[in-house]
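Report on the structure given below.
Excluded from the complex is one protein chain; the other protein chains are retained at their positions.
Going by the order they are written in, the chains are A and B; count residues from 1 in each one.
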Amino acid sequence: MNWAKLTQIDRRIIFITVGLAILIPLIFPIRMPVGTQRVTKHLFQAVEEIDPQEQVLLLSCDYAPQTEAENQPMTVAVLRHCFARRLPVLINALYVEGAPLLDLAMHQVMDEFNAHAKANADSILYGRDVVYLGWQPPPIVPILSMGRSIKGIYPVDYYLTPMDSLPLMTGVHNYDQVGLVLAITPLASPLWYVMYARTKFGVKVGAGCTAVCAPDFYPYCRSGQLLGMMAGMKGAAEYEELVENEYHPGGRRRATEGMASQSAAHLLMMFFVIIGNIAYFSTRRKS
Amino acid sequence: MRDKLPLGLLILMGVLGLTSRFIPHPVGEGMNAYLRDTLLRIISAFALILGLGNLLLRHTHKLEHKEPGWPHSIALIAGFVVTAVIGLLGGVSGEGPLPTAIGSFKFDITTIYNRVLIPLGATMFSLLAFYMASAAYRSFRAKSWLAALLLISAFVVMLGQVPLGGQISPIIPQISQWIMEVPNTAAKRGIELGITLGVLATTLKILAGIERSWLGSSK
Partner (left out) sequence: MTLGDTIWIWIGALLTFAMLSFLYKDNPLYRFGEHLFVGVSNGWSLAFMYSRVIKPVMIQPFGEACRIAGHEGLKPELFNPVAHANFLVIIPGLIGCLYFTRFITGMTWLVRIPIGIFMGYYAGLAVPATFEGSVFPQMKDTIITRGYFAGTPTGSLWAGICALIILVGVLGTLTYFYFSKEHKGPLQWGSRVGIVFVMIGFGASFGFTVMARVSLAIGRFAFLLHDWLRVIS
């Protein structure tokens, strides 16, 4: 075998191979059990423990279109979990680039639930079951100001509706009524909540992060500062499976769909590294 | 004056920020709330406008002087102007006076975001997967036992993080989880502590006025 030629292969061939490794399992899916990590189970349990009559969940997102593929399924899975439990949700965006994505996720899940609802009591109503607070810069301002008054920093919601006119907000004033802050991010916003909100106001924090920053959050999960975490698309798939097994809300599970392609692509990457090393050491030995 | 005034303001605001954590008095809380919610919020908005203005200036300059790549600047400026006009006059949620639909074809700013920005931004970042594969093939060499250790750890984690790993053997995801929860935690914690203490030291030097590189040149 001409290993020297193999090391000089045109990279576009590598690109095509990666593309096929992702495309083929999407077209011809192979379903495999996803399995669940401890950190995802802990996060699911943390959301389960919030009393819907007493507290709300604050879903704080700062992702943008660039990481939509990883973070949007997390937001959708958490919203399905909350709506299935009738747990009131507040949503806020910490960065302007991602604000409409949350609107999209919220309406998608509301439509899914309301398609099966027979009466208002079954439905998910905006203003009663979920409120989209909107965006205010810079990120630290809402994180700190919500400890004092949520309406103070968000006098109107994302749609410019006054907060006082929303039924959910009559009983929610600050972090005292928030059972958990779930920060979904490609950056470090869970750590901002840990450093600023948790230390000062005692609010519990969970995380949903892209796989790039997930390794950095494990120390915080171990110390208990983060109650749990969804790590990357796999974490989103795990959470989707937990929600589906417990509540059967239905709906498209984007993260789970991608797991077969993920498996194929990972195998391919490992293959490339092994072949690259064999080629390298063979040519080195010859020379 | 050119150095002393900004430095004085930085130190004053630094002291206010530092002490805000330790003074629970309502007057202190109220003052900090005003500083954060009004003063700094508006200043940060103008910082964003500065960035936008800088970008537009750069590309109009490129257009005027026909620098290499100038036709693409037309796309940038046109995209910016059209989106900004639709957003400012049509409203973010369609509440403005400008109509943003022709029949079933909507072009409000949220639709533009969902149909233009998401495909462009998401695809731009998805290219990294291909380049990562190419880099993995060409550059990742186990030239020493430490590099081999890195690659073995990467392989175990890559296999453990996908359902296929669990199908090959149930022990692979368990080992992968252990790697993340123990040695990875140890390494990341050590690195994080080091970085955090370094950043804190620099921050304190800035607040004390010792580190003045943020002032820029003396002109």
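Things worth noting here:
Assume contacts are C-beta pairs under 8 Å (C-beta built on N, C-alpha and C of every residue); 3 or more make two chains touch, one makes a residue touch a chain.
These numbers come from a predicted model, not from an experiment.
Within the complete assembly, A:262 is the residue of A:60, A:75, A:262 or A:277 that touches the hidden chain. Touching the chain that is not shown, out of A:35, A:88, A:137 or A:251: A:137 (per the contact rule at the top). In the full complex, chain A makes contact with the omitted chain through residues 12, 15, 18-19, 22-23, 26-27, 29, 66-70, 96-97, 99, 134-138, 140, 144, 155-156, 191, 194-196, 198-200, 210-212, 214-215, 219-220, 222-225, 231-234, 254, 257-258, 261-262, 265-266, 269.
Rule of thumb we're sticking to: only the chains that are shown with their structure count from here on.
One inter-chain figure worth recording: chain A and chain B are separated by 17 Å, centre to centre, where each centre is the mean of the chain's CA atoms. The part of chain A that touches chain B in the complex is made up of residues 7, 9, 11, 14-15, 17-19, 22, 32-35, 37-38, 64-69, 100-101, 103-104, 136-138, 140-141, 144-145, 148, 152-153, 158-160, 200, 211, 215-216, 218-219, 222, 232, 234, 259-260, 262-263, 265-270, 272-273, 275-277, 280. On chain B, the positions that touch chain A within their shared complex are 21, 29, 33, 36-37, 40-41, 44-45, 48, 93, 95, 110, 113-114, 117-118, 120-122, 124-126, 129-130, 132-134, 136-142, 151, 155, 158-159, 161-167, 173, 177, 180-181, 184-185, 188-189, 192.
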